[in-house]
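After the structure tokens below, expect a handful of questions from me.
With one protein chain held back, the other chains of the complex are shown just where they sit.
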Amino acid sequence: METMKRVGIALSIIIFVLVLLLSSTAAQGGKIRGRRRLPCKQMVFYFHDILYNGKNAKNATSAIVGAPAWGNRTAMAGQSNFGDLIIFDDPITMDNNLHSTPVGRAQGFYFYDRKDVYTAWMGFSFVFNSTQHKGSINFAGANPVLNKTRDISVIGGTGDFFMARGLATLMTDAFEDDVYFRLRTHVKLYECW
Amino acid sequence: METMKRVGIALSIIIFVLVLLLSSTAAQGGKIRGRRRLPCKQMVFYFHDILYNGKNAKNATSAIVGAPAWGNRTAMAGQSNFGDLIIFDDPITMDNNLHSTPVGRAQGFYFYDRKDVYTAWMGFSFVFNSTQHKGSINFAGANPVLNKTRDISVIGGTGDFFMARGLATLMTDAFEDDVYFRLRTHVKLYECW
Partner (left out) sequence: METMKRVGIALSIIIFVLVLLLSSTAAQGGKIRGRRRLPCKQMVFYFHDILYNGKNAKNATSAIVGAPAWGNRTAMAGQSNFGDLIIFDDPITMDNNLHSTPVGRAQGFYFYDRKDVYTAWMGFSFVFNSTQHKGSINFAGANPVLNKTRDISVIGGTGDFFMARGLATLMTDAFEDDVYFRLRTHVKLYECW
């Protein structure tokens, strides 16, 4: 009888655990992953943008390619740069030194989209092809550049970053006139395959 | 013996449930989530776009910044606006009244990409910073504007909408010449963290 009781207790525990498991599985229809907000991968990079201003063709890594009716393509348009669209191919470094050996390229576009305050929207990729990282991470989202930090979405990845999702916390690490800025990019992936 | 039988039945049930669970887990390699298509979060917003036409600088919330060779930046290009690229910062309201207090900003770009029919492609964010919502929702996809409703993808989110995925059903709620339109946006998230 003693054994019977033990078997009973064991069964009860098993059934309890099963119910827990089942309910968590069922919940996945609505809220797919409840879970701890811990990144499965984190990295910090800097990228450096030197905007073409008509005189710096040799060093420039980006250029204005679209502007509003009142703007041109060698200077920002005024009104918080509203309507300026920039394409870039910026070096990525591990530290905040423009002259460090690049570990990849940040390639994409951004545009300023507000008249009364500096704020941008970006779509770009980090492209890596080194012994350390191969593949790309794709980003998109609003970048309210005057906020100390702001988050944009990691919307996908390839190679080492196959199917990645997460976000990146951007911080303006340096800003010189309208020509140079450096963004600290803290990449946090929450889906790693 | 009676007890033995009951233990046997209980075990059978447990094993059956385990097999079910295991098979559903195994299936996740191919089809990750089979599941009911029920949103874990739904919201309806309106956003209002007033396009700059050379005369309405004060009220305009968007501007043409790219156009084809035959176009300009104060009027649509003809041929279903093919090639016109617009950047916007539009107020978001809870109802369809342009003058309601905005609850956020819709910021991004759209362009018309077909010569024989009005159809657009959009990349934008809803940016919230109120007591109700803090954070952003990022969207991308085709917007065939003449369809009564059309879906675009929610590709990510930050803040309250951390890691969101889903879609948004767009409906043109009003359209006046080439200057004003209002989009009803039914956001449906299917991945909520």
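Just so it is clear, A and B label the chains in written order, and each chain counts residues from 1 on its own.
Convention: a residue touches a chain if its C-beta (ideal position, glycine included) is under 8 Å from a C-beta of that chain, and two chains touch if they have at least 3 such contacts.
Note that the structure is a prediction, hence the values are computed from the model and not measured.
Among B:Met76, B:Val127 or B:Ile155, only B:Ile155 touches the chain that is left out of the view. The missing chain, though absent from the display, is touched by one residue of A:Cys40, A:Leu146 or A:Ala174; that residue is A:Cys40. The missing chain lies against subunit B, touching residues 4, 7, 11, 14-15, 18, 21-22, 25, 28-35, 37, 65-69, 71, 82-85, 111-115, 119, 121, 123, 140-142, 144, 151-155, 165-167, 190-191.
Listed by residue number, the positions of subunit A touching the unshown chain are 3, 7, 10-11, 14, 17-18, 21, 24, 33, 35-36, 38, 40, 52, 54, 63-66, 72-74, 85, 87-89, 105, 107-109, 123-125, 127, 135-136, 138, 140, 155-159, 162-163, 190-193.
Following the convention adopted for this analysis, only the chains that are shown with their structure count from here on.
Distance between subunit A and subunit B, defined via averaged C-alpha coordinates, is recorded as 19 Å.
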